[in-house]
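Just one protein chain is left out here, and the rest sit where they should.
As written, the chain order gives the labels A, B, C and D, with residue 1 at the start of each chain.
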Amino acid sequence: GKSSGPAGKNLKLGCLAISERMVQWIKEGLTPLGYNVEIVMFDANQLPAVALKDGNVDGIIANHRQWMQTFNKENNCNLEMVQPYLFRSFYAIYSLKYKKVADIPQNAQIVIPGDPTNLSRSLIILREAGLITLKDKTGHFYTVLDIKDNPKKIKLIEAEITHTARSIQDADAVIATAYHISAKTKIDPRDVVFEDPQNKDYPLGLIVRSEDVNSAWVKEAVKIYRSEQYRAKFNEVYKGQYFLFD
Amino acid sequence: MITARNLTKSFGDTHVLRGLDVHIERGGIYGLAGRSGAGKSTLLRCINGLERYDSGSLIVDGIDVKTLSGKAMMAFRKNIGMVFQHFSLLERLNVYDNVALPLRCWKYKSAFIDRKVRDLLEIVGIPEKIRQRPRELSGGQKQRVAIARALTMDPHILLCDEATSALDPKTSKAIIDLLKQINGQMEITIVFVTHQMSVIRGLCKEIAIIENGKVAVSGTVEDVFRQQPGALKNLIGEGDAGPGGEGMKTITLLLPREIAGPLIARMAVQLGCDLTIQGGDPLLSGEDPEGLTISFPEKDRLGVEGYLAGHNVAWKDADTQNTRSSDRVDAYGKAYETQVPGIRPDLL
Amino acid sequence: MITARNLTKSFGDTHVLRGLDVHIERGGIYGLAGRSGAGKSTLLRCINGLERYDSGSLIVDGIDVKTLSGKAMMAFRKNIGMVFQHFSLLERLNVYDNVALPLRCWKYKSAFIDRKVRDLLEIVGIPEKIRQRPRELSGGQKQRVAIARALTMDPHILLCDEATSALDPKTSKAIIDLLKQINGQMEITIVFVTHQMSVIRGLCKEIAIIENGKVAVSGTVEDVFRQQPGALKNLIGEGDAGPGGEGMKTITLLLPREIAGPLIARMAVQLGCDLTIQGGDPLLSGEDPEGLTISFPEKDRLGVEGYLAGHNVAWKDADTQNTRSSDRVDAYGKAYETQVPGIRPDLL
Amino acid sequence: MIPDGYWAYWWRYFDGIIAPSIGATLRMLSVSMLFSFIGGFILAYFLILYGPQGLRPDRSKYRVLDFMVSSIRSFPIIILIVAISPITRMVVGTTIGERAAILPLTVAATPFMARIIENSLRGVDRQLIEAARSFGASDFQIIMKVMVKESVPMIVAGTTLATITYLAATTVAGAVGAGGLGAVALNYGYQSFNNTVLYTSVMILFIMVLIIQRVGDWLYKKIL
Partner (left out) sequence: MIPDGYWAYWWRYFDGIIAPSIGATLRMLSVSMLFSFIGGFILAYFLILYGPQGLRPDRSKYRVLDFMVSSIRSFPIIILIVAISPITRMVVGTTIGERAAILPLTVAATPFMARIIENSLRGVDRQLIEAARSFGASDFQIIMKVMVKESVPMIVAGTTLATITYLAATTVAGAVGAGGLGAVALNYGYQSFNNTVLYTSVMILFIMVLIIQRVGDWLYKKIL
């Protein structure tokens, strides 16, 4: 950091609505160690990463690693996700009407997240589920332009990520995270139509600038989120929604 | 038709009407005069209920205006046309649509509206401006549109607030003739607020002068102008130099009654003017006042003076107390002897 | 001061000014009259550059208005006050601020502004309305605010567009006296548009009547009213019944010249009226026209008729061709013999 | 400067993603502006009728209206979408897609339009209202034939303003899967690090704004 560098033990940590608690617990752990931590909450988009890159915050828990790598490429920067990673989300196809992928009818409406990484990920889920096939990726992400075959003529509706779960009543199926599904609906998040096989490939965790990876506070932070206490709290709050890495 | 009793109306601290009484007969043309700010417009606006009055009563066509509201008020107003002092034309409608507006509101057939509007614009003399917007009209043209609009509904009562103030004399006369004509044909009651005395004299049958929020004088136009009460003088100023200088003039002939009487009679006939003999001048003499005091409309003053000068008769002006026509007249009784020879019996 | 040459101005198809020529002297009070819609307001607005004219020239104070713009135009207008026909007061400013506005724009000291504004409001007679908004004023009060505003800058030229139309006669007279006074004291040139003939006669020295976009008549007020040109008749209507009925009257005395001459002279003095001897009546006789034709202001008609009746003189009305005062007069030359005894030398 | 194949690349996005979203934007905008104009007009009618300086002042009725208008305006539009989603489902049958976005957009724009129209109507000279009263016009006629008539230019200018404001607001419609240029600019452009898409869609938005403004100004001038 430039002005509010970790040397001064003043830290700014960025988060999203979903990760606010996780950062909060880290803050609670760092404070007794003499760190002065401020939490900045962002809407879900690339601004937390931009802020991190610019030195306006010192660490974020917001985006998954895949996205971070793209961001690095696009912005010629070196953000790094601290290992061990913290958690992963659980994506799946959910539906109120159908139990199996095979049941999904012709011309079905499937609501998928519209932001690029999740859209890309959703397209892969659909491909893995055998509903569509994809061409070669042209950009960083798959887009609907990359769909090659769509035998069931499935209609994809790109919505805001939380809205996918909200609209489950109105669609034939949605692609959503366990977190959103369990928060908004009474569905058991494990009651999936099709689980995303890539779930493990999208780790989330504390992202910092690469030069800070070995700094003292990061080490402390890792210690904190690897602690049993932290894990217990996490599992209590996000049980069945997000999954810690072992 | 319109009766106000003890009408009061204030705007905050400004007491505009303070117990005004007025009675306007059906079918009459009633003039309202008064100094600027006297409350004439306010009274008009009370009559058609645009302004609520504070106390007293105001009965129009048998109904107290204050009791009206909603549909009844609308129906009431339908029969009352009003020409506003500021015209109040809709800027975004052309002349045709402005005049047609009341008819449209009362859902007349469009063929009827068309005929009516064109007729009225013809009458007020601006048929060629039919498609113009108010902003493209001169002041007088706007006023005529306002007059036309007030007449569209064939109202029973027409309230005119200085409806000819922006018009040239000829157009003004044409409008006045029009008002007289519709008043005669259709028994419309017209209340006409104006500062133009000539309009009052030319148009109105009765008049009220508003002063201090009350009617200071009212009566027929002739009576008021003949008696020339203080309120009238307040309005048009002393002397006769003022614009539209009007009023009554009073003089005393400095002649024995037996001569003065026939002279006056003869003069009245020859001049065709309205002379009133008021009797002897109480100021002039003690027990047996001699001479005769007459009054006559201001407009006839020069005629009278010319006649008297022609007969070498001296007289005394009641307003100025100056004597005229003879330098040697210093007191009544000494003067007339020199005059009598000048009055040849064959001229009387 | 103000010279318009061949001025033209159209609004689209409406040709308002069509080659108007007018010359207004410095320090004069110039009346502009004309039928409603004649282009009076348009001319005024051209004079201070509010409206661009199409062709011709308009030189005000040595400068062609058309050449002005920006700062020069502002400085030019600073010296020209204008009373608008529609007052054009700012609704959201009170009377004080409305009148003070020009001074504020020219950055006068506030103590000066305060004194000036209060003085002016005193003069126009509405000091008690100083904190009122225009919406709370009567029509005449608004007009007086507009007059006060036009006077704040002590303009060299004052353009008044029907500036007394909403005022009662007394207030109107006071304003006119005020204008006369400032005209006398400060050499202000005043251009006064009005429909009130009495105002023109009471205020203006010269007058122009606009007809068909041109000046139909212009000259001193006396000349114009004496000659009573067609344009004047068009404006005020035929006859004298019209409001403010004005004009000139022409009659021929049915008397030999040697008697008529002294009679006329004497009459002029005694009536204090403006008689003009026009010469013999060419219609009356062949080779040697007898009798004298005189003309005099319409307002003196009754005086003259009274005087003539008093002297038993017969006359002939030029307009109506009727003879008056003697039933037996059928032709000139036979009548006067019976009259001559009636004219006693001691009365001449 | 421009690399080979750039236009093919551009065209691929334009044709596949941007072009359809133009239609979506226009449909959402025009339908929601139409309905919100009607709704706003009706609300403004009653606000003017019952307002404190209105034709028939009625404190309690005005309060209710004012309350309604203010309460809707206090919802950030994305939250409004959620808050009225049961109604949306009832009315439109779904809470996703273009048609589902139109209702919340309309609901959001209606009180805005109501205020715009109310403000315009409030500007009408009271003398004109009196003149209309003097010949017995009803309150309805006074509003429709006098106040509305006289303030049409103001209303046109206000509607232009509102239309441009809600053009940007259609971006939010992307949240419910309605697409539209704003959402494309956001998701396919900005978030996907794709400047081509980003600037193309912003450029198209800009052209739309210009056209709306020009049409509005032209109407204003024509109508004045």
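Basically, a contact is a pair of C-beta atoms (placed from the backbone, for glycine too) under 8 Å apart; a residue touches a chain by one contact, two chains touch by 3 or more.
What you see is a predicted model; the values in this text were computed from it and never measured.
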**OP:** Have a look at D:Val31, D:Leu55, D:Val92 or D:Leu161 and name the one touching the chain we're not showing.
**Re:** D:Leu161
Original post:
Which of these touches the unseen chain: C:Tyr30, C:Tyr53 or C:Phe76?
Top reply: C:Phe76
Original post:
Given the full complex, what residues of chain A touch the hidden partner chain?
Top reply: 14, 16-18, 20, 40-45, 47-48, 50-51, 54, 56-57, 162, 180, 183-184
Original post:
In the complete complex, which positions of chain C touch the hidden chain?
Top reply: 45, 48, 50, 73-78, 80-82, 84, 86, 88-93, 101-102, 104-106, 149-150, 152-153
**OP:** Could you list which residues of chain D touch the chain missing from the display?
**Re:** 52-53, 66-67, 70-71, 73-79, 82-83, 112, 115-116, 119, 122-123, 153-154, 157-158, 160-161, 164-165, 167-168, 171, 182, 185-186, 189-190, 198, 202, 205-206, 208-210, 213, 217, 221, 224
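Operating definition for what follows: only the chains that are shown with their structure count from here on.
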Original post:
Per the centroid of Cα atoms for each chain, what is the distance between chain A and chain B, given in Å?
Top reply: 90
Original post:
Quick one: chain A and chain D, Cα centre-to-centre, how many Å?
Top reply: 34
Subject >> chain A and chain C: spacing of chain centres that average the CA atoms, whole Å >> reply: 90
Subject >> chain B residues counted as touching two or more neighbouring chains >> reply: 86
**OP:** Send over the residues of chain D in touch with two or more other chains.
**Re:** none
